[in-house]
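See below for the structure under consideration.
With one protein chain withheld, the remaining protein chains of the complex are depicted in position.
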Amino acid sequence: MPERKEPTYLFSDKQVGEKSEIARRFIETRSRLNSNVEKADNFLVKRFYNLDHNTYLEGAIPAKYKELMGLVVSAGLRCDDCIHYHIIQSYRLGATRPEQEEAINVALVVGGSIVIPHLRRAYALLEELYSA
Amino acid sequence: MPERKEPTYLFSDKQVGEKSEIARRFIETRSRLNSNVEKADNFLVKRFYNLDHNTYLEGAIPAKYKELMGLVVSAGLRCDDCIHYHIIQSYRLGATRPEQEEAINVALVVGGSIVIPHLRRAYALLEELYSA
Amino acid sequence: MPERKEPTYLFSDKQVGEKSEIARRFIETRSRLNSNVEKADNFLVKRFYNLDHNTYLEGAIPAKYKELMGLVVSAGLRCDDCIHYHIIQSYRLGATRPEQEEAINVALVVGGSIVIPHLRRAYALLEELYSA
Amino acid sequence: MPERKEPTYLFSDKQVGEKSEIARRFIETRSRLNSNVEKADNFLVKRFYNLDHNTYLEGAIPAKYKELMGLVVSAGLRCDDCIHYHIIQSYRLGATRPEQEEAINVALVVGGSIVIPHLRRAYALLEELYSA
Amino acid sequence: MPERKEPTYLFSDKQVGEKSEIARRFIETRSRLNSNVEKADNFLVKRFYNLDHNTYLEGAIPAKYKELMGLVVSAGLRCDDCIHYHIIQSYRLGATRPEQEEAINVALVVGGSIVIPHLRRAYALLEELYSA
Partner (left out) sequence: MPERKEPTYLFSDKQVGEKSEIARRFIETRSRLNSNVEKADNFLVKRFYNLDHNTYLEGAIPAKYKELMGLVVSAGLRCDDCIHYHIIQSYRLGATRPEQEEAINVALVVGGSIVIPHLRRAYALLEELYSA
């Protein structure tokens, strides 16, 4: 049962937000809407959030690659919020820009041109996160 | 431009087919239907196949993880043929069973219970491939 | 042939808009864009709208549960406009907040974490509609 | 927190299988493949199965309607196994054939003609389950 | 209101079935399952079938191109039955094999490699239909 260790993040959400305005606004909106969900205190939603959290821990597959996998499937399923989230998480775990681009390429080829509008928005975020 | 080196496979398609009857039948059907597509010699299809091939080469991300990413997005998009293909490719590149299961878990949590029927069929293949 | 009686709404669109700013803006935008569609007077579109209307009438299944079903499938297919629409319709038919949350939970478990961004926005609307 | 009471089934899986050959084969295959998944004993899969189970218990919404909701979203997402499963569960909880058909109609109108091949297979199952 | 004239088919279903075994089996199964749906005589299903029929009539866009459009969206949404149906309808309206392949290419590029398993099966049908 190797799926259970918290990963070590190289950057906090705050540091990510200082590097990228797109990231900052995404994190802020997500946090505001999530506080609303937490207040509702729905039993199954909380369990799902918990399950979700456990999925991306260090395990047989390093957390960085799991976040990149989350990116691939999010881009394949065309969910901008999910794409933003996993790009940020991958960045926080030390993924390089070429790694992020290769992950997005898997989604592009598997998911087709319908992924391109999401790829464009993803690159806007990558540009900010990986600028010097 | 790191995305361009052919990966080294630990097993041939033939060896995979000897290990698993499900894999053997999948490879055979796929090969038979593909020969039909090749005969048609459609310019764009050939270019797409070529692009597809290039996506999974060794690069910034090791080929094994790219195949596992292909597995995650295939399971998230619920394509049994694609799932079978990427499980076999990951196996040929040395992915362990826990790695395959963790990849499928990302798809399960991202894609939901609708993924479960595909997970069941994926586990039948894993069972054969990773049996002693 | 039980599918043919108009349901009785507890609240008008106007009342819903007074309770929730999110609902008010949604109803307004939808109405403005729809007037454009109506002007075009496309035969098949009109028939589809009519068919759509007939689907949610009182029948073997009470209209309230049909609207909640519309909510579940809309959330599973990840369509924010459709989610907003069916939350409002369910509210107008007397659905309680726990009923709305349980319906969304079915979509969350069936559709996976990719549903979460939509769930967050749905809860923002629920919060306004069901506030004291 | 109303989502927690096991529903009372009017029929066992065995009785369903005696009524419908399609159902019998579905239940058998599903059970065989699931035993394989259970053997793997994957922590996250088990938690997901558990969460899934909790979603359809008696709560603010009666279990019968939740199963019909599961049917609607399964048909909307076009998953034959899931459709079969929820038709059987709804049947076991006393759903009538008109209720099943109305639920499928919601999926048909929301999901479009792409749902029709699944509707056809669903009706074959309904025909067997609700025959005199 | 130009959408209302029945197209002229070059071949009957029977002739298609004599040319292709895959087509023959598809038409037979579809017809058998449909007779079951017709027997149920569901009001909304009948109206949906009628609407569906009206969508592909001769109009501003010739029926042949509409059937090819049906093929593109069916392949993009990955529905084998729908793909088979629209390939056969396009064939009956005189579409050439290059036209069918180009239509499938639009779906391949828009929908990505996930379309490939369906493309393979589509080519098996094309091979039979367009053989000398």
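For reference, chains read A, B, C, D and E in written order, and residue numbers begin at 1 within each chain.
Definition applied: contacts are C-beta pairs under 8 Å (C-beta built on N, C-alpha and C of every residue); 3 or more make two chains touch, one makes a residue touch a chain.
These numbers were taken from a predicted model, which means no experiment stands behind them.
Just so you know, the chain we are not showing touches A, B, C, D, E across the whole complex. Although one chain is not drawn, its touching partners on subunit C can still be listed: residues 30, 33-34, 36-37, 39-40, 42, 44-45, 48, 52, 74, 77, 79, 81-82. Not every partner is drawn; the one left out touches subunit D at residues 76, 108-115.
On the side of subunit A, touch with the chain left out of the figure occurs at residues 78, 101, 105, 108-109, 113-114, 116-117, 119-121, 123-124, 126-127.
The working rule: only the chains that are shown with their structure count from here on.
Common neighbours of subunit D and subunit E, by the contact definition above: A, B, C.
The chains that touch both subunit C and subunit D are A, B, E. Here A-B and C-E were compared by C-beta pairs in contact; the pair with more is A-B.
Mostly identical positions are employed by subunit A and subunit E in their mutual contact, as over half of the interface residue numbers are shared between these two copies. In terms of residue-numbered contacts, D-E and B-E present the same interface, as over half of their contact pairs agree; the other options in B-C, B-E or C-D do not. We define each chain's centre as the mean of its Cα atoms; on that basis subunit A and subunit D are separated by 33 Å. Rounded to whole angstrom units, the spacing between the C-alpha centres of subunit B and subunit D is 30. Those residues of subunit D in touch with two or more other chains are numbered 3, 44, 48, 51-52, 55, 74, 77, 82, 101, 105, 109.
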